[in-house]
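Quick one: structure below, then a few questions.
One protein chain is absent from this view; the other protein chains keep their places.
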Amino acid sequence: MTGVPFVLPALAVLALLILFPVIYTGVLSVTNEQGVFVGLANYRAVAEGRLTATAVWNTVYFVGGSIVFQVVLGTLAGIFLNQQFRGRAVLRSLALIPWVVPGIVAATMWAWMLHTEFGIVNHLLTSGGVVDRSVGWLTDPDIVMPALIAINVWKLFPFVALMVLAGLQTVPHELYESARVDGASFGDEIRHVMLPQIRPVLVSVTLLLMIWGLNAITIIYTITRGGPANRTLVLPIYIYRQAFEAFAFHQAAALSAMFFVFSLVLVWLYLHAFAAQEGRP
Amino acid sequence: MIRVARLAAVGALAASLACASAEPGREIVWWTPSWGQARAEVLADKFEAAHPGVTVKLEVTVADGLPTRIQTALRSGSPPDLIEAQHAWVVPYAQANLLQPLDDVIEDRGDFLPASLEYDTWDGRLWAIPFRIETHALFYNRRMFREAGLDPDTPPQTWPALVDAAKTLTRTNSAGRRQYGYAITGGGEVGNTLFRTLPLMWMNGGDIVSADLSRATVNARPAVEAVTFYADMLTRHKVSPPSTLQDDGLAIRRLFVAESVAMYQSGPFDIAPIRRENPALDLGVMMLPTPTGGEPAVALGGWSFIVPKDAKQPGLARSLVRFLAESENMGYFTDTFPARRSAMALPRFADPILENFKKMLTYARRLPAHKNWLQIVQVYFDHVQRVLVGDVPAERAMNEAAIEIDRLLASP
Partner (left out) sequence: MTRGRATFFVAAGVLAIPAVCLFPFLWMGLSSLKSARELYAVPPTWLPHAPTLENYRTVLFESNVPRYFLNSVIISLGSTGLALGLAIFASYGFARFEFAGKRASQAFVLAAQLLPTSAIIVPLFITLRVLGLVNTYLGLILVYMILTLPLSVWMLTSYFRAIPVELEEAAIIDGASRAAVLFRVTLPLSLPGLVAVVVYAFVTTWNEFIFALVFAQDSRVKTLPIGIAEFTGEFNTDWGAVMAASLVMTLPIVLLFFGMQRLFVGGLTAGAIKG
């Protein structure tokens, strides 16, 4: 018996849902407002768009920066939450909170907390003597993207921790024991027992984070709208703006198609680099 | 009017409802935002009473994502019969062939503020009926004026006087709190800063684009001076708080309510929140200051009724619009001011604090209608932000903006 009957239901549902949108977007991207076929005109307009290059670079910066810290901090947190200690259950639930808080609410809250004038963060920093002047977390062009990355990391590292925690449950006890018999320190345990075992999970999780990051619009849009001066403009926001704020529906479709291909390429490259894990029965 | 750039799109209910309802042809669907829901229900009941057999189904929308929701519905082939939309969206929708013209719905056009009807007009036809209009004026804190040694009864009327007052008001007060004289916006949605800078250009004799929409004039001297005047509040005079680049209209109102800021520009919709959040605040409203020897100008904001082209009940929808546009109903329904002069006489508009807002209405102008207007103002705003950030001086930023705007004006 083959695997086909197993995968068919899921494939059928997805096909039903996305086939029409893909065709619709494709048709939109090669026509104009009057419904006339215009070939690649929309694509050209987008490629030459003043902000396209900025959006691409910002997206890479945002996604890359986020992933690094999400994975590192999430893995550390997952390992930590796997240890035995009192109150572990409580801490595991607390750790989940950033991910569970609704995106718009979390984003608005952070924008409020980081406000230069009435934000609690600056208030605590200045009254605690840590800094003498309020920091322009969201107004200083050099700080704003790192600030948004930090918020994105805060929001998603619990998810990584969760996945790592689940993955760590498959590590056989024997491996820990034999490592300890060999005189391994805790750090060695992490490096030689845990990490190799959860490697497939980490590969998967990083892929998921990349996909999410590429489509992440809520945090940045809510907090800075892509500003100031487009410092934080990422591709999903650019597409959204074109479609629903600029009424440039057809260009938005072209941009979406290009973005989709761009994402596919990134994902393919990533899978290829880590394809060692693939296909092994 | 400025904050509502986020709007929700709701799918068309009409299709599934039309199948479900027993009597096809007697129900109309009206999308109304949540903040006016109670009043909409009263008017819907009134209309149903006057038209037996007709049901008005109210669909309540929220501010978040509203443009997305409306556009999705308009393009889906199955939209509601009546939608409330901001004036600025009407012509773009009409140009995308999504609306029905409503020329015959009102007869007494002279009763309406001319700028509001112009806003909804394109290609010689009227595509929406305005019911709500508002403009900005300048809010100021009278107590802070007195404390700084200024007379709250003679607020500044010219740009130089405004700068001087703002500088005087930017100080550390007797309680050790740092205050700022005049808050400008630099963040949030484009509309916030557009509504606060474009009128400055108008007052100075300039504009973002030429009257015939053929070329950008944002880099001409009057416009550059206006942008410089605005940006200087933050960069040179430092009378606007350091948070400016992340502040929209709501944020500067909060700073005003907290009495960290002495003056800021906004609309009459801020009066109720200010009174609620700080009843002790001694509130004053002044006309927008002008360049020395200039005339006031201000951007018109507000909302209109639109009927989608694919509405299932166009006849009933037009009846409903006509009903809602009657003087008494309009005066009841609007959140700020009614578009009809006759409705302005209603008692609810007699509050003395509204005086200067009413005066500003006479100087109200509509924003230009070009197919790519929203992209044009996005470009404009991006460059204004660059000036506020300190990347470039205003003249260079506006020159670069003009190049792109010219391209947008010319593109099909």
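Each chain carries a letter (A and B) given by its place in the written order, and its residues are counted from 1.
Definition applied: a residue touches a chain if its C-beta (ideal position, glycine included) is under 8 Å from a C-beta of that chain, and two chains touch if they have at least 3 such contacts.
Since we're looking at a predicted model, the values are computed, not measured.
Q: Using the touch definition up top, pick the residue from A:L14, A:V131 or A:L269 that touches the left-out chain.
A: A:L14
Q: Touching the missing chain, which residues of subunit A?
A: 1-7, 9-11, 13-15, 17-18, 20-25, 76-77, 80-81, 83, 85, 87, 89-106, 108-110, 113, 117-120, 123, 154, 158-159, 162-163, 165-175, 184-187, 197, 200-201, 203-205, 207-208, 211, 214-215, 217-218, 236, 239-240, 243-244, 252-253, 256, 259-260, 263-264, 267-268, 277, 279-281
Q: Could I get the residues of subunit B that touch the absent chain, sorted low to high?
A: 1, 3-4, 8-13, 15-16, 19, 33-35, 59-60, 62-65, 68-69, 71-72, 75-78, 249-250, 253-255, 257-260, 269-270, 273, 276-278, 335
By definition in this document, only the chains that are shown with their structure count from here on.
Q: Give every residue of subunit B touching subunit A within the complex, in rising order.
A: Spelled out, the residues of subunit B in touch with subunit A are 5, 9, 64, 67-68, 71, 75, 92, 96, 186-189, 241-246, 251, 254-255, 258, 260, 371-372, 374-375, 378-379, 382, 385-386, 388-389, 391, 404, 411-412.
Q: Spell out the part of subunit A that touches subunit B in their complex, as residue ranges.
A: These residues of subunit A touch subunit B: 32-33, 45, 50, 104, 111, 115-118, 134, 136, 138-139, 141, 224-225, 227-230, 241, 243-249.
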